[in-house]
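Here the complex is missing a single protein chain, while all its other protein chains stay put.
This part shows subunit A:
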Amino acid sequence: MMGQGRLAAWTVGLAALVALPFVYRDPYHLHILVLILIWSFAYTSWSMMGRFGLVSLGHGGFMGIGAYVTALLWNHVGLSPWIGIPISMAAAGVLALIVGYPCFRFRITGHYFVLVTLALSGIVLQVITATRDYTGGSLGYTPSRTLGNKLLALQFDDKTTWYLIALGVWLVGIIVWHLIDRSMSRYALEAISEDEDAAAAAGVNVTAEKLKITLISALMTALAGAIYCQYQMFITPDTVSGIAVSLQMVFAAIVGGLFVSLGPTVGAVITILLAETLRIGFGTRAVGWDNLVYGVLLVLFIIFLPKGILGSVLDRLKPQRKVPRAHEQEAVQIARPGA
């Protein structure tokens, strides 16, 4: 339950975040904030599954579908993103069910589930690259600039508008996280992540519960991809889909903290600041370094701080643990399924 103090803290924090772009207008810094918010939303979406031991490396695929389907519908059919985004989300949702159902029905868990989803990421990347006549392939793709109504085209020039949109979407992600955290579905999914047979013996429809959370996670990730595309107005297969993007989600969620609502957001702050610092400090010489640093960080975190930065800080502040000690081991298991 949310106490008075926490509610007040959230209200004040949110008011400050909403007021920020009206007080502080540095476009570069706002740009970084928008990126952080959009990626936070994507990482939060991933963590909805990840926190229950469903480690997906397929989320790059969902994100790519969100971005490309929206942009393709706009450029080729002239369909407004207001309709294109729901369609792209539905497409990602259908794909999630097609991949998820056989996995869950036939109990493909742990390493094998990771491998299946990894293949999904790879396939989406390959399809985007292979259909270069439509998608521009690895050179990237740009939604056409609208000459008409900017709202209809979901294209805005000023950073403040985008900041507020990204903030709203991010907030939706956090709210959904909390709704699930406080629902009976969390009990069921925690139970499933420990022991599927015992969960079934308690009456849980294991396949349905797993499909439900997978669907929610995929829909949200596709939305993140679409919003990213509308904001950047330029997407490439490597920036919105594929295995690298999927891995980045895992890094960020684990580094920030998988079991707390703001953990993935902390992860996004760290990964994006890191990438920007490397880009500005070292320029083109540092291309790809961020991935190297993520890799090293991930290894260190899994060993020394499995609950992530925010999770560990909150634990220190709290006199009494809400979760048992065994939980920390779980975090390691989630990062290394089957270990």
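Here, a contact is a pair of C-beta atoms (placed from the backbone, for glycine too) under 8 Å apart; a residue touches a chain by one contact, two chains touch by 3 or more; residues count from 1.
Going forward, contacts and distances are computed from a predicted model.
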From "Lactate utilisation protein C (LutC)", "ABC transporter ATP-binding protein", "Multisubunit sodium/proton antiporter, MrpA subunit" or "Cytochrome bo(3) ubiquinol oxidase subunit 3", the hidden chain's UniProt protein name | "ABC transporter ATP-binding protein"
Where A:184, A:273 or A:287 are the choices, the one touching the absent chain is A:184
Contact with the hidden chain (one of A:201, A:273 or A:299) = A:201
So that we can see where the missing chain sits, which residues of subunit A does it touch?
-> 184, 187-188, 190-191, 193-195, 197-206, 323-327, 330
